[in-house]
Structure formats: structure tokens, C-alpha cells
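Apart from one protein chain that is not included, each protein chain of the complex appears where it belongs.
Per-chain numbering from 1; labels A and B assigned in written order.
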Amino acid sequence: MSRKLTRRTFMASTAVGAAAASFRFPTPAIAQAAPFKLGLLTVKTGPLAQGGIQMEQGVQVFLKEKNNMMAGRKVEFFSADTGGNPAGAKTKAQELVERDKVDVILGPLAAFELLAITDYIAQAKTPLLSLAAAEDVTQRRPNPYFLRASACSSQAMHPMADYAAKEMKLKNVITISEDFAFGYEQMGGFQQTFEDNGGKILKKLWPPIVTPDYTPYLAQIADCDGVCQGFAGSNPLRFMKQYAAAGLKFPVVTGETGGDDALLHAFGDEAIGLVSCCPYTADLENESNKRFLAAMAKDYNVLPGFYAAGLYVNCQVVEAGLQKNGGKSDDKEKLMAALRSVSLTETPRGAIKFDHFGNVVGDFFIRKLEKTNGKLINKTVKTYHNVSQFWTYDEKKFLQQPVYSRDFPPVKS
Amino acid sequence: MNGRTFAMAVGFLALVALPYWIPGIYYLNVASQILFYAIFALGLNILVGYGGLVSLGHAGLFGIAAYATGYLLQSGFGHSFAILSALVLGMASMALYAVLSLRTTGIGFIMITLALGEILWGLAYRWISITNGDNGISLHGRPAPFGFDINSAASFYYTTLVVFLIAVVSVAIFVRSPLGAALMGTRDQPRRMNALGYHVWAIRFWACMFSGLLTSAAGILFVYYTQFISPQTLALTSSAEVLLMVISGGAGTLFGPIVGAALVVIVKNVVSGFIERWNMLLGAIFVAIVILMPEGLVPGTARLWRLAWRKKMSTGAKAEAKP
Partner (left out) sequence: MSTLWLVLAVNSVTFGGLLFLLSAGFSLIFGLMRIPNLTHGSLFMLGAYFGATFVGGMLGIVFNFWIAALIAAVVVAALGAVLERFLLRQLPGQQLAQVLVTLGVSFMAADFCLMVWGGDPISVATPPSLVGFLRAGPAVFPLYRIAVIVIAVVVAIALWLLLDRTRLGAMIRAGVDDPDMARVVGIRVSQLFTIVFALGAGLAAFAGIIGGPILSVYPGLDQDMLPLALVVVILGGTGSLLGSFVGSIIIGFIYNFGQAMFPELAYFVLFLPMLLVLILRPQGLFGRFVP
């Protein structure tokens, strides 16, 4: 991974720390030729490295395709390893803003990392594009410098519930997901839409994030006609294996991480039949995705999933926003406004635009895991267009209800 | 003025003048982090180095002080109240922690503290009504001690430096005090101390309380620095990390934990910017320390220095002895 060292300038440190990034000398016209500094907060050590490595691959593929140029400016790319914890995320965010003086930051990976830096980013007025799914950053506590081109936690689960109720005709579902905010928000979104469509959630199971053996929970899955899971990281692999080994045959539906294309090479036959809803699908047939898939295969010999594609799309958004702003990146407010007004049609995930909170409105794909020619693939069976984070709900009403949590919506029994 | 005092004076001056010679706000912030992690390590060292009690759950106590501060601020209380309450709560938790753990020593103590640390971590995840689970608690702003605004990097650094210096001096006083001597006695010869009439348990308990005070102070500084607290801070890896700071720097010495904290913070935050496999490098450094200076960086360096000095002296004497 390229790492450019910039010459450090000796700086008297009396500047107000958090706003230091906005201390800029008046920019002469020649500044347009100055390199555009792009930072990435990712995780390259520890258990979260799985997604973090893929994130960086997505960015590298984009930069290579564009010859390291965005909107006519050379790109200086800074990659920072947060270690997957909030304090590390804060320190690295400060490193990118204060030491490397980046113009835009991509990442971080995890919701808790995002929450640790969201105030700092707003103070530093640095545009941040992240995959982290924490709902309230674009809902009840919106950050004006935040942009999310992937999905918030429940955004993929609303269409999944719609499909599960209407097309799969499921009526009684048991949900199981990790015992943390991402799990709550996903399952909450599923429950709300599923119950609106006449379905019923029988039970909600919450194994801790670190659960080597899911059997105590799997043994409680009975008397239903479907299971909704929201596992992330490497847990989906283990879950599906143990699910099949426990002899359970109910159809399983999941969200963007549970059936991620990047896991296809690791899944075994036990995952066949898994239905997932994701903002990205590798089998989307358009020019941009074809190019993206070819580049990922050539450079890294992998099938990309949600993380790599998400970062690639983020880079596209940054480039488009920069272009809209005339290639200028010194006035952060203007750049942010330009970024939020971006609307693209040629991305590996199809057409996207942003709502006024900075969250994406785009296509979500329902896929079924099948085996073709001896290989496992996710085959798209339905596409939901123009899905926003509020689904079909009225925005004001949605924001008045509390954020999806372990107890909201409650189980009606 | 002998060499050691001179070195300490230079160090002190360097620390006070740091914002003026350090190349950038980012490194100034790293320095602040080194200081409060050093306070944390000094607190742990009271037990590990001077008491011979290895605790693998100290991150839990660090976290309690941080969460208390965050929760009270979020509930609308003022900074002074939050800080004082966090200190009190931290020490009360330490008292309970000590009562439970001091029933054993050695490996049993390690295991009990590990279990307590894990339980506190689990509480941080599950007690959502107080801790907000893994979404954590965000802080907004810092206190203004005596009216000074400490929101800037430099002013926060000086605040941390003041607390750090107080911590170092208090640890130095503790070590030279009768309680400190008694504690080291219980580390080396617990049965003899008992026979001599010392109340070993009480000595250890008060050492725990002092450790708890330092740890809580470090936790409060941490949460004001990061402006965020979440369960990750109480994980086993965090407890292991601070323990590694103490051991690698030199347990049972005054400056060892400080050097250890600097080592870990610098590798994690600064070196990680240049070396991708910094985790492996950190592990390798620890292994190298064990091979070359198993007693820690500070005592090891002192020992090697004395060895080199003695060699120089003896070769000098030999040279003179030759006719």
C-alpha cells in the first residue's frame, strides 16, 4: 500500500487544536494544481482486518484506474490503521487531519469508530465518507460533514422484510443477530417492515459478538417458517455451518454482511439458499461493475464484496463532488455541499444520490445463493429501486420513534 | 548535581517546553496520550511492580472512571461534580475489586482480576441504559479548571502534564514511605512480614486504593482527551496492553512504566503510520526486551550503561597499569 511522506512543517502549536485543519493561508489560484489529499481510516490488524483490507483494495483499484488523478489533480493517498478501536480511530483521524492535512477522509470501518470521531470531523470540517452503518449519524444526530454511499444498518433490511413477506410468503420469523448496535438496528428494521406486511416475529435471539458455538441459540429455533440473521465479519460463515449442522432447514434471510459476495469463496454448500439484501451485488451487469470486477480480479484475485465496492463508490463520489466544485478543495463547506449534491448513474452498484442527511438513496438487490458450475454465486432475483433510509415511512414520523434497539420494536407476544 | 538529577532536570525542562519544540499538533497530542497512559501504567505498577500482584483487569477500573465522567456529563452535571464523582466511584470500585481479588495471590490473583475485568467489559456492553452499549457515550467539551480553557491541544497537554507530575511525585513519595517499604516487603517476603506483625492484607488493600486513584485519574484524562468512551476500552486487550507497558518499561521502577507507555503509544500511533505490520514489530520488540533486558527497558538500560562504564574504567585502569 503506497504511503507518501510529506515534508513536515514546523508549526507553533498555539492553534485551536480541533480547528487546526481549517487554518489555511489564503489560497492563490495556483493551489488548484496542488495535490488532492485523500485519507483512509481502515483496520489492518486484528479481527476487523477482514473488512479493512477489502476497503483499501477498493480504493487502490479506483486510484489505479484513474492513474492517481481526480478532477485533474494528482491524488496523495494516506492510509491509516486504526486498530479497530475508537481511541485508535480518533488518533488516526487526528493524524490525517492535523499532520497529513487531508482534504477528504474515507472510512472508518466500524460504527463505534465513527461515533468516536463524528464530533471531531464536524469541528475540523473535513468531509467524511464511511461505510459504518450507525443510523443516527444520518438521522437523529446528523453530522453535516458526513456522507454515506453504502447503506445505514436498517436500509437493506426494510426491502428484505418486504421480500420475505410478499414473495417468500414468510409469516413467523425468528431473528438472530449479534448483541450490539449493528445487530439491533438491522433486526429492528426487518421487524418493523415485516410486521407491517402481516408477518410476526416470534423471538429475537442475541448471541454475544464472540460466540464460538451458536448451538444454545440454534436449539431455540423451532416452530417458525424462517430465520432472519444479521451476522457480520467472519461470523456468518460459522453461523451457517452450525445452522446446517444442527439440521435446521428453515429459509434464512440476511442483510448486507450476512451474504457478502466476498465470503462466497469461503462458504460451503450449507449456505445454498441463503437470501440476502445488499446495496452491492457482484452480478450486476453494467459497464462500471464489469470494469471494477476485472480490476479486482487482476490486482487481488478476489471477488469483491460490500466493503471493496463501497469504497470504490465512495471514491467515485469524491471525484464527482470535486469535479462539481471545480477541482477546488480549500473551501470545505462548498466541497461538502458539492459532495451531497452528487448524483451518479455509472457505479458498480447502479444509480445513487443522497438525501438531505447525506445518506444514499439507491438500488438494493435481493440475491439468492446458488451453486452454478460448481461455484457459489449470489444471483439477483429482485431489485428495489430508490430505497432511502426511511423506506416507505414518513420521514418525520420515523425520526420521532426511537432508534432501533434491542427492545425497539418490542416483541409482540 | 549528579548525573541522574541532571537527567531528570533536563527531562522536566523538555516536557515543559514540549509544545515549542515538537513538530506539530499531531505529535503534541501523542505526547498527551503518552502522559495519561503513563499515569495509568504508574497506577498499575503500584500493584505489579511494588506489590507483586499482577492485575489483568485494570482496564475495567480505567473504564469505570471514564464511563462515570461521561455518564454524569451526559446527564447534565457539571465538570467538577463529574470528575469528583468519577474519582470516588473509581476508588469505591477498586475497593470492591481489592476485597474480591486479595483473597489470593500469584496466578489466582491474575485470574480473578481477569474475570473481574471481563465482567466489567460485559457490563459495559449490556447495561445499555447507563453505558449506551457499544454506541458509547460522547462528550462535548472539556472543563475549565480555574477558568482556563483547555480545549486546545497545548492547553490540554499542560493540564495532563500537571496531573502527570503530581502522579510521579506522589508515587515517588509512596515508594519511599513506610507504606511503600512495607508493600515491597509483602512482595518479597509475605510470610515473614506476617510473622513480624504487619497486616499484609491491609497493606495490599491500601496499595490497591492508591493504584485505583491513579487509574481513575488516567481514565478521566483519557475520556476528556478522546471525548468518547465505549466498551472496547475495557477489553482484555486493553488490560494486557497496560500490563505490557509496565513490564516492558521495568516493573518496580519509577520511570519504567513511563518509558513503557511511551514505547507502546509511539509504536501504536506513530510507527503504525510508517510500518504496516506494526503489531508484529511491537511483539518483536517485547521479545527482544525479554532476551536482552528481561527486567525491563529502564533497569536494563541502566545495567548495560553501568557495564559499559565499568568496562571503560577497567580498560582505562589496565592501560594505566601497563608500564
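Simple rule for what comes next: a residue touches a chain if its C-beta (ideal position, glycine included) is under 8 Å from a C-beta of that chain, and two chains touch if they have at least 3 such contacts.
Just so it is clear, the model here is predicted, and its values are computed rather than measured.
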item: Listed residues A:76, A:179 or A:319, member touching the removed chain; value: A:179
item: Among A:172, A:234 or A:380, residue touching the chain not depicted; value: A:234
item: Contact residue for the chain not shown (choose from A:183, A:207 or A:358); value: A:207
item: Candidates B:59, B:193 or B:243 - the one touching the absent chain; value: B:243
item: Chain not shown, touching residues in chain B; value: 48, 54, 100, 103-104, 106-108, 110-112, 114-116, 118-119, 121-123, 125-126, 236-237, 240, 243-244, 247-248, 251, 277, 279-280, 282-287, 289-291, 294-295
item: Hidden partner interface residues of chain A, rising order; value: 44-47, 49-54, 179, 205-208, 210-213, 215-217, 219-220, 222, 233-234, 237-238, 241-242, 245-247, 262-263, 265-268
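The rule is short, and it goes like this: only the chains that are shown with their structure count from here on.
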item: Intercentroid distance (Cα basis), chain B paired with chain A, Å; value: 36
item: Chain A residues touching chain B - in the complex, by the definition given at the top; value: 1, 3, 5, 8-18, 20, 44-46, 80-81, 83, 85-88, 90-92, 94-95, 98-99, 111-112, 115-120, 134, 179-181, 208, 405-406
item: Of all residues in chain B, those that touch chain A in their complex; value: 19-20, 22-30, 33, 122, 125-126, 128, 133-136, 138, 140, 151-154, 156, 222, 226-228, 230, 232-233, 268-269, 272-274, 276, 278-279
